[in-house]
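Let's look at chain A:
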Amino acid sequence: MTGMLPLLILSTSLVPAVVIFFLPEAATRVRAAVNLIGALAKLPLVGLILDGVAAGEQYELRYTLVPGLDFLLRIDALSLLFLSLSAFLWLLTTLYALAYLRDGANQSRFFGFFSLCVAATTGIAMSGSLITFFLFYELLTLSTWPLVAHRGDARSIASGSHYLAYTLAGSTALLLGIVWLEGQVGPVEFAAQTGIAGADPNTLRWIFLLMVGGLGVKAALFPLHSWLPAAMVAPAPVSALLHAVAVVKAGAFGIVRVVYDVFGIGLVTDLGLGVPLAAVASFTIIYGSLRALNQSDIKRRLAYSTVSQVSYIILGTGLAGPTAMIGGLVHLIHQGLMKVTLFFCAGALAETLHIYRIQEVDGCGRRMPVTMLAFSICAVGMIGLPPVAGFVSKWYLGTGAIEAGQIWVLFVLAGSSVLNALYFLPILYRTWFRPATGTWREPLTPLPAAKVWGLVSPAVATAVASLASGLLAAAQPFSPLGWATLIVTRDYGP
Partner candidate 1 sequence: MPGVVWGPDVGSGLLALAVVLPVAGALLILPLGRHAERVPHLLFMAGLVLATAIAYHVWIGGVLTAAIGGWPAPLGIVLRADGLSAVMLLTTALVLVPVGIFAAGEFQPRTADGRESRAGLLFWPLMMGVWAGLNGTFLSNDLFNIYVALELLTLAAVPLVTLEGKAGTLAAALRYLLFALLGSLLYMLGAALLYGTHGTLDLTLLADRVRDDASALIAAALMTAGLLAKTAMFPLHLWLPPAHGGAPAAASAILSALVVKASFYLVVRLWFDLFPSLLDDTGATVLGLFGAAAILSGSVLALRQARLKLLVAYSTLAQLGYLFLMFPLAGGGTEAQPWTAGAWSGGIFHAVSHAFAKASLFLGAGILVQGIGHDRIADLRGAARSLPMVIAAFGLSGLSLMGLPPSGGFIAKWLLLTTAMASGRWGWAVVMFAGGLLAATYVFRVLNRAMATPEQPLRLVQPVHQSRQLAVLFLALVSVLLGLVPAIPFELLQIGGGLSTVEGFR
Partner candidate 2 sequence: MSVDSLFTQPGLYGVTGALAIGIGVYGLIVRPHLVRKIIAVNMVGSGVFLLFGAVADRAAPGPGGDPVPHAMIITGIVVALSATALAATLTLRLSRETGRTALPPEPEDPAVQDKES
């Protein structure tokens, strides 16, 4: 059973994906049902495994492809951090996408690849070895592409190519790093290798650079980030998937794995790689925020905000002290919850009132109060104000920086908070305090109630979740903070 459970979890996304590909375009209800059954079935399974891992159980599934190449699923506490995030958000994003794309074309293709993306993410979370990680990472790259290019117009196709050019080059670097490393020390499983420290330090540094560089493309590390703002032409559910559920998270999660489980914190510190990584992340944080400032398109602004926010995770990883690690890990969840809310709301604005630019939101707080309330909560959280989740991450990162003796990080965090405020508060001000100036267009026929519900309720759910993980952060061990603390104290403790 301990081997079957990971496989079952994987199949809750994989099976719907395959089934949906073969459904006829008109089978809207069946498609929705298959999708939702998969998403709903996944949650209790993840819950079951969460409980098991908290109690110290092992879940492992090994299958030899060819000698030297094992497919290995192994669930540890870190896996579950990512796994539960993606499982929870998958359900909500699916609900949202069903409403968003109600009358769109090519739905079987869209939802098939959507589920495939989630399956890949699930696999990434559960991978127990570098090469298994790479298999799913590549599956994610490829299954995201049709979603980015979904609309099929010239801009979507171009941004799809942009995405591929970056991510495929990134995967090539990653694969080169993996093959090089395994050429030195044999197959690398997470948290199990011993021989790696014996290899030549300079070789190890190059390998680290290749791996983190390759993963940094998806994590949108500067200067590898430009595909992410370009990809915002995709439909809003895809943006949610890119920014919160799957893609950038997979990159960040990969970097965490490489630092913690491939090299190990001790070796990363010995090789002098932690602080440079933190510095690149810090630069990306400030750079992303600065670029976000002068975007007038809402989704573009949010995209640059992601560039900045995801690097918090990498910053925490690079600093390598236990508190900073907790801060980085917990931000994996917090950023996901908050950013997915923001994109849900941006999509709802576009669908309902055709609002795309920041100048157009004037007074829409009274027209769409629930949506904009959700948006506001998470914008405040992004800035890092209590009691929303973002505050918890920043607090731990800051304390961790002091603990690690890297005081400059405090300035980065403070600067970033100021910049976040500068690009989020004007939106909130316009929304709530400016009168409506007729910059939006009311739909000719009112949107069907089911569509409105489908667009708004997921945003409310994630906003509540962001608020709750801030307010209830102390609830051990199943709050995001509690779980991150468990990971660090149990698996990576000194």
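Quick note on the criterion: contacts are C-beta pairs under 8 Å (C-beta built on N, C-alpha and C of every residue); 3 or more make two chains touch, one makes a residue touch a chain; residues count from 1.
Selection rule: all candidates are chains of the complex that A comes from, given by their letters.
Values in this document were obtained by computation on a predicted structure and should not be read as measured data.
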Touching partner of chain A in this complex, from 1 or 2: number 1
The answer for chain A against candidate 1 in the complex is residues 21, 64-69, 105-106, 109, 131, 134-135, 138-139, 142, 145-146, 149, 151-154, 157, 160-161, 164, 168-169, 171-172, 175-176, 179-180, 182-183, 186-187
